[in-house]
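Of the protein chains in this complex, one is absent; all others appear in place.
Lettered A and B in written order, each chain numbered from 1.
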Amino acid sequence: MILYFLSLALFVMGLYCLVAKKNIIKKVIGIVITEYSINMFLILVGYRDGGIAPVLMKGMDNSEIAAGSVDPLPQALVLTSIVIGLGVLALMVSICLRLYEKYKTFDMSEIKRLRG
Amino acid sequence: MEIFLLILTLIMVIGSIIAIETRNLLSSVISVGVVGFCLSIVFLMLGAPDIAITQVVVEILILVILIRATITTDNTSIEKHKDTFAVVTSLIFFGLFLIFAFLAVQEIHQFGDPLMRVSQKYLADGAKETGATNIVTSVLLDYRAYDTIGEATVLFTSIVGAFVILRRRGRKQRKEKDVEKVGILDDEDIKKDFGGF
Partner (left out) sequence: MNRDIDKEIHNEAHGMTSIVKTVARFLMGIIFIFGAYIILYGHLTPGGGFAGGIILACGYILLTMSFGKEIGLRKLTDNWASILDNTGALLFLVIGLLGFTAGSFFLNFLGKGNIFDLFSAGTIPLNNIAIGIKVLASVFAVFIALSIFGRVVSDYVEDEEV
């Protein structure tokens, strides 16, 4: 219970960093922290008490896995989410570098000429 | 076991507070590294070795990319001026969010007692039906491979986007008078500047 709450607190801290900070790199860091908290929450939801990893070893019966393993479905989804996070981070950092090159600053309030 | 998880999560919370509030961008990036590596240990303890491996390796790459973004630019520290209105408003809203999150967490099933209606079938029949002993892989690449192709599409698109934003020259070689006219960088400029990564 308290672990769920702590991961949601991490989520809120990432969102705060995303909204209230002026520096673009700080905003990127906020997105990264938010993503970590969501991954952690999904894995926490799928945990079973005393659970083993969902990998069948030699000499292990199939019913042993079925009775005592943790949930494999959130693990498969989080595995894709981590790699997507890496790609999106690279895209964000490249946009930040181009913005720095054009405006010579990372500060969001000084980038005034940004228009849609 | 749960005590250990609690300690790791508290370290993650402290690390992210430092990452958010510190003035120096480089120490902020390093604090993100602390959060990520603690997260990989949490994954390992929660019975997810696949994700623990991936998280460790991805965390190294995230650090490389973020340090690349901060260290080559000149100002790595932040001047202090704050938008007080945005800070106060977001603190109020996120406090409200935390209260509702606390109420919502009471209603979810207990920690350590998951609902596994779909996954029970994967666990029971996965090794027999697909032949793969790693059930996560059999979910990822056999039962739900359609999700994985969506993931590959998103990764492909983001990489193409990064290339388009970063590439200053087109791939097609231009003629000489075009180069003089537009002022596009040539190969010498590009060769000059790699060693100090």
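Points to keep in mind about this one:
In the analysis below, a contact is a pair of C-beta atoms (placed from the backbone, for glycine too) under 8 Å apart; a residue touches a chain by one contact, two chains touch by 3 or more.
Worth saying up front: this structure is predicted, and the values here are computed from it rather than measured.
Touching the chain that is not shown, out of B:V29, B:V42 or B:V58: B:V58 (per the contact rule at the top).
For chain B, the residues touching the chain absent from view are 49-50, 53-54, 57-58, 60-61, 64-65, 68, 72-73, 127, 130-134, 136-138, 140-142, 145-146, 148-149, 152-153, 155-156, 159, 162-163, 166-168, 182-183, 185, 189-191, 193-195, 197.
Residue-level contact of chain A with the missing chain is found at 53, 55-56, 58, 79-80, 82-83, 86-87, 90, 93-94, 97, 100-102, 113, 115.
Here is the rule we use: only the chains that are shown with their structure count from here on.
Averaged C-alpha coordinates give centres for chain A and chain B that are 5 Å from one another. For chain B in complex with chain A, the residues that touch the partner chain are 2, 5-6, 9-10, 12-13, 16-17, 19-20, 25, 28-29, 32, 35-36, 39, 42-43, 46-51, 54-55, 58, 61-62, 65-66, 68-70, 73, 75, 78-79, 81-83, 86-87, 90-91, 94, 97-98, 101-102, 105-106, 108, 110-114, 116, 118-120, 122-124, 126-128, 133-136, 139-140, 144, 147-148, 151, 154-155, 158-159, 161-162, 165-166. By the touch criterion stated above, chain A contacts chain B in their complex at residues 1-10, 12-17, 19-23, 25-26, 28-30, 32-33, 36, 39-40, 43-49, 51-57, 62-63, 65-66, 69-73, 75-80, 82-91, 93-98, 100, 105-107, 109.
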